[in-house]
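What follows is a single structure, written as structure tokens, with notes after it.
Note that one protein chain of the assembly has been removed; the remaining protein chains are unaltered in position.
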Amino acid sequence: MRNLVEAAGFPQNPPREPGTAAAGSRAIPLIPAKTSKIPDRAFAVAMLGCGVSLLAVVVLIVIELVMKSGLSLHAFGWHFFTTSNWDPVAGDFGALPFIYGTLLSSLEALVIAIPLSIGVAVFITEMCPRPLRGTLSFMTELLAAIPSVVYGLWAIFVLAPLLRAHVQPWLAKYFGWTGLFSGPPFGIGMLAAGVILAIMIVPIIASITREVLTAVPQQQREAVLALGATRWEMIRVGVLRNARTGIVGAIILGLGRALGETMAVTMVIGNTPQIAKSLFAPGYSMASVIANEFTEATGDLYLSALIEIGLGLFLVTIVVNILAGLLVWSVTRGTPARVRA
Amino acid sequence: MGVGVHVEKLNAWFGATQALYDVAMEVPANHATAVIGPSGCGKSTFVRCLNRMHETIRDTRLEGTVRIGSLDVYGNSTSAVEVRRRVGMVFQKPNPFPTMSIYDNVAAGLKLNGFHNRRVLDEVVERSLRMAALWDEVKDVLKKKSGASLSGGQQQRLCIARALAVQPEVMLMDEPASALDPISTSKIEELIFQLKEQYTIVIVTHNMQQAARVAEYTGFFLMGKLIEFDKTEKIFTNPSDKRTEDYITGRFG
Partner (left out) sequence: MPDEPITSKAVAGGPAQGGPQRSPAQQRFVDLRRTILDRFATGFAVLMAVCVVAPLLAVFGYLVVRGVGSLNLAFFTHLPVPVGEQGGGVANAIVGSVMILAIASVIGVPLGIGSGIYLAEYGRGTFAALLRFTADVLNGVPSIVIGIVAYALVVIPQKHFSALSGGVALGIMMIPTITRATEEVLLLVPLAVREAAWGLGVARWRATLSVTLRTASAGVITAVMLAFARIAGETAPLLFTAFGNQFWNFNPNQPTAALPLQLFVYAISPFDEWHRLAWACALVLIVLLVGAVTAVRLAARRGVFQGAS
């Protein structure tokens, strides 16, 4: 055997006798056979610590919000969320106008954004010619990269004047009878807030809808086509219908985003704590009142009231996002979050 | 009654790759015709050219003539929608609509075509499910169970019922039993046996015994070309082409 190995030209180790270090081979191994387990444990603990920090942050958020709104909770109880009087001077605080403003502007945004998002998602996944697909989806995602304050700037100086000069008079003329479009057209107001919010949540709803639509297996589309369906019928029966749970999840996710959106809304909603039927009227949202009045708040009760509004906002967005997460998860089966450019 | 399918000089491409070369075939009416051949020989492509499903894949091309009865499938004035309504298709993997009940699955094709009358739908759904030999198994849960909650074999029979509901003249089956267990497979084969009295059936199969059991005529494909087309009996006992013989006897494929 050894001769063959020699003949093959392989280098060999000289024969080893048990107990002796053979000449020419290393006597002491470089890497000790036994290594300490401490660094591994320490690392694992450190990583666990990072993970726990996530939990700690959320717990901290809840604690701080509840504690710091204690004064207001104590003073007003449930009535805080049902009364409309926001009077810092008299020390009387009722958050209803802000809740109304947040809900109305978000609802408005959904009404505008849903057809836009689903339409563009269907267009990109089912109808768009291949070369255009990448560009179009990139542009939709670019919309998500624009910061809220930049949207707000554009809304003040471009959108609001546009609404005031062209859209609002048109709406008042043809739909004024609904009572939704009455009063002087300021441009700034609930309508502008809803429109800019819509533009901001379209990318979220559209990108998740696109994922959900793409996840529908090709066999479903073929099954509908083979029955003799037009393309729209194929989309309606074979794609949208199968994806509807995920689409609802996407919409609710968009709602969650709209509820918490601050800067753009603050800049165009008009900052008037009132409940008005007309969309032309200025209003106020929960996030906006915090943004505007937090640093001006005189007195602990005032600040506590604002923080209580923050607590309310927190709870509402948590519930909405959990609901959305469940729906989207049930469709994509809990795959880890995709990194979305 | 079913109609015959006339195929002439059919060539098909996926991008730059040619998949079918000058295929010519006369599929006789009211019979079952099997299409056999090794993997990748073009049999599925061929069948998908008959109901214009080939063009749903991007970057495909097709030349030649296909006539279903008197209908020119690729004629300028013929819409793909019309062709697919008159030609039914059953796919390899059962694909019932998961969000719809059994009833709605079968009725789907009719509803798309604008039939909403309850009585008409009820009647057609029952008739189709009977034809697919599924009625007795599902008649009590028609609207309660979803299409996807059935077993594999039942799902495929549901897909057959769904295809039959729009009353096509030709039924195309792309390896309909290959994803099923032997018992379901034999049920499907019995079905085909009975259906061919009313319909013209073209069935793609990689299982030669199945072709021998079910079809009166067989076409053997190899590398995109139709090598031989004849009565099943002749193909399997006395093929004219050596390549057919090699495939039948298992020398390749």
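A and B are the chain letters, set down in written order, and residue numbers restart from 1 in every chain.
Convention: contacts are C-beta pairs under 8 Å (C-beta built on N, C-alpha and C of every residue); 3 or more make two chains touch, one makes a residue touch a chain.
Model, not experiment: these values are computed from the prediction.
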Check: Touching the left-out chain: which of A:Ile124, A:Val212, A:Ala305 or A:Leu327?
Finding: A:Ile124
Item checked: From A:Phe76, A:Tyr151 or A:Phe181, residue that would touch the chain that is not displayed -> A:Tyr151
Checklist line | Per the touch definition above, residue among B:Val5, B:Ile36 or B:Met131 touching the missing chain | finding: B:Met131
Next item on the list: Mind listing the chain A residues that contact the chain we can't see here?
Entry: 31, 35, 39-40, 42-44, 46-51, 53-55, 57-58, 60-61, 64-65, 67-68, 115-120, 122-124, 127-128, 136, 138-143, 145-154, 156-158, 199, 202, 206, 228, 230-233, 235, 256-257, 259-263, 267, 287, 290-291, 294-295, 307, 310, 313-314, 317-318, 320-322, 325, 336-341
Note to self: Residue by residue, what part of chain B touches the chain that was omitted?
What the structure shows: 1-2, 81-82, 85-86, 110, 112-115, 120, 124, 127, 130-131, 133, 135-137, 166-169, 187, 190, 194-195, 197-199
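Here, only the chains that are shown with their structure count from here on.
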Next item on the list: Please work out the Cα centroid separation of chain A and chain B, and write it as a whole number of Å.
Entry: 46
Note to self: With touch defined as at the start, can you tell me which chain A residues reach chain B in the complex?
What the structure shows: 130, 217, 219-230, 233, 237-238, 241-242, 244
Next item on the list: Give every residue of chain B touching chain A within the complex, in rising order.
Entry: 51, 53, 56, 58, 81-86, 88-89, 91, 93, 95-100, 108-109, 112-113, 159, 162-163, 166
